[in-house]
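Only one protein chain is missing from this complex, and each of the others stays in its spot.
This part shows chain A:
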């Protein structure tokens, strides 16, 4: 055959030139507009007329050689032989750029004839030119090479030129296919539509696989992002499987040669290429993903592309969440099986995960999808929304389950944490979603629903607190009139709760009504009135918040304040009842003082609580305390002072009646000793209150005693008699007073006195 004779010469040229030029040609072809003439075609001698005349199925070996050569740049003789054997029976022209140009022409003519068709509906398109088949053969050969069973070529191993030319060809074949399909009713086109469609499908199949591979080449970012690049060993490891494969295959040696001959930035860079810690993909990987997704969508394979994308990202997200220690739990487990301690841990992990998602994971997903689907913002948005929604719904489900657990006082704080997380963290992802996104609306309403469940649960927990206070009806008084455990518990609980003051204000504002509406009206009434009855200065604002009351004494209070006051009042009532358990009225007063003091101190110690309770409340408390103090003084020391102050019967006609005086001293001593014995067993743990009490007692008793001594002391015979009746010097009295309220358990008298 004459072609055979002629070929060797240009072929040799080709071999040399192809190494450098061919990719360049393809590149050029890609860069030029479809119709622009290819400026540089030195190595493509056959003129178009010749090419079209080439008989299909003729000169097979040559053509087959031409193809891989243009891609696999360094052909060896043995290589040639082998490829001759494998060559396809069809004979494409030796030059892809040339054919591509013709294809572009053809597409244009097809489309223009289509336009004419619309207007005139007469001119049937000509028969399909041979370049279509040639293009199919050429491109198919390329796909065969890349997508070979034994040694597939990974996309990220292609040179930039190769990948560009491949994408260019895909773009062309996509266009060609859709142009041809316009004539699908014309049976002349059937063969070509089938042919091109098949090649397109193969190309897409390869792209899909590569897209998947690149998608899966993802590194889960550490929660504390390493600034260091991924260690090189790791990268090597990753590429090892491919490295192992290459030597076994024919092309292996070529590939290695390629590395030497061609600038393959990919390979060089791969070792240096830093996997971006905040993204999880390398820059190169991302740009490849973008190119592939674009090619797939343009080729009509959007669904496939999105499926691959969605599944890999979904799995990556799940893996990431798992890495953060977030475990999935069934509602059944959370509500009925887990103990609170382990649930508390899970809640902490949940909050962490939630924040992590909102602050890094979701923004990252958005970045990735925006990058990959750069030209298709709607695809990006829909994929991102679906992905994110899946995660959020799962997260919200957990909080929903927590809200369903048995309500208990100790859970309040974790409920608050969850509530705040849902309230504060969720809005931060708002702007990631497209505007008026249905998904976002669903997420929001789910979160809102969960929040109201948590809110109701919290309101309920406060009711429970009320109940537990009411139910604390123990008949055993606290020894020594000390602070009751109920007081401690309640006040500390409230103090801690008030650290969440603003949130609780919101909770009671938003969720209390729901709760109250659900329960019977009776409790509602009781609940609200009990808040305002005992503290008459307050007005419950359940009815009207806007009503600015001119009366200074009446203060508008929030539902949560009202709740706090109710609890305080209930505690007061309870303490009142408990104080009656003491038979000794003085001890009763001490008990009230101790507890009142404790409450007041705690309230004043916490700016949140004191601001909620208000100044008026504190003032009232202080005056209550003073009253208890007075009661105590009167009760305990009144008689004693009476003994010293009441001079009746002591002086008769200006003379001291000694027996009476003796009796006075005796009874004073006895009384004082008894008080001392009893009350040093009593407890006033608040140091300030203790010293206040002691000082006030000393101030009251000692001057009176001194005066009494001064007036009557010398009446007694010095010596034995004085010693007998003046048992205590004033200084001693002071010392003894200082021993009061020490909770001295060694003195059993205090207890017996209860």
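What we mean here is this: a residue touches a chain if its C-beta (ideal position, glycine included) is under 8 Å from a C-beta of that chain, and two chains touch if they have at least 3 such contacts; residues count from 1.
Here is the rule we use: contacts and distances are computed from a predicted model.
Among the names given as "OLC1v1029841C1", "Rab proteins geranylgeranyltransferase component A", "Ribosome biogenesis protein ERB1" or "DDB1- and CUL4-associated factor 13", UniProt records the absent chain under the name "OLC1v1029841C1".
Of A:112, A:198 or A:729, it is A:198 that touches the chain left out of the display. Touching the missing chain, out of A:133, A:446 or A:569, is residue A:446.
Contact residues of chain A toward the unshown chain are 149, 152, 181, 184-185, 187, 190-191, 193-202, 204-205, 208-209, 212, 216, 301, 303-304, 307, 311-312, 314-315, 318-319, 322, 327-333, 335-336, 390, 393-394, 397, 400-401, 404, 442, 445-446, 448-449, 453, 456, 460, 467, 470-471, 473, 518-520, 522-523, 526.
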